[in-house]
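Only a single protein chain was left out; the remaining protein chains are all shown in position.
== subunit A ==
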Amino acid sequence: MKTEATHSTSLIVNEAAYNLELLPWVSLLDVLRDEIKLTGTKKGCDHGQCGACTIIVDGKRILSCLTLGVMKNGSEITTIEGIANGEKLHPLQQAFIEHDAFQCGYCTPGQICSAIGMLNEAKAKTREDVQELMSGNLCRCGASKGIINAIMEVKGDYHE
């Protein structure tokens, strides 16, 4: 609802345009979940310590809990809901299933969006690099080995 305190904010989320009236103090994470009703992006710690809220903004993986909706006016955003091609899963989604890369699944949307961002960045050469560059995404269930295996397979140099 437009009020004196709100800011007109346009976001493109998963290729759909949203014109929103946002209060300045609402995090981008809360905008996605509460305003746009895309609840695939998870709120883990809400303090930038767990990576569960990772999304891709203008091509880069970021933490949606540590930025404000109003700061991203005009941005193009991809969330976990936007990565499959219709019924066809994204290769990382498929690999996560095949490598048993989750148990409870709460960290999974952030893990997958972070992995997409990491592969786009193209800085990881080795398995150790992948582990280092995925360290911002925690998995309380301890599926980390499966997660790295899944990413390595999609990266193209998976070895058991």
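Note that in this section a contact is a pair of C-beta atoms (placed from the backbone, for glycine too) under 8 Å apart; a residue touches a chain by one contact, two chains touch by 3 or more; residues count from 1.
Everything below uses one rule, namely that contacts and distances are computed from a predicted model.
As stated in its UniProt record, the chain not included in the shown complex is "FAD-binding molybdopterin dehydrogenase", which appears among "Cytochrome bo(3) ubiquinol oxidase subunit 3", "Putative ABC transport system permease protein", "Phenylacetate-CoA oxygenase" or "FAD-binding molybdopterin dehydrogenase".
Interface note: of A:Ile12, A:Met71 or A:Leu89, the residue touching the hidden chain in the full complex is A:Met71.
Across A:Val13, A:Ile36, A:Ala101 or A:Leu133, the residue that sits in touch with the chain not pictured is A:Leu133.
The omitted chain makes contact with just one of the residues A:Leu11, A:Leu63, A:Leu92 or A:Ala150: A:Leu63.
Among A:Val13, A:Leu92 or A:Met118, the one in contact with the hidden chain is A:Met118.
Although one chain is hidden here, its contacts on subunit A can still be listed: residues 5, 7, 23-25, 27, 46-48, 51, 54, 60-63, 66-68, 70-71, 73, 114, 117-118, 121, 123, 131-137.
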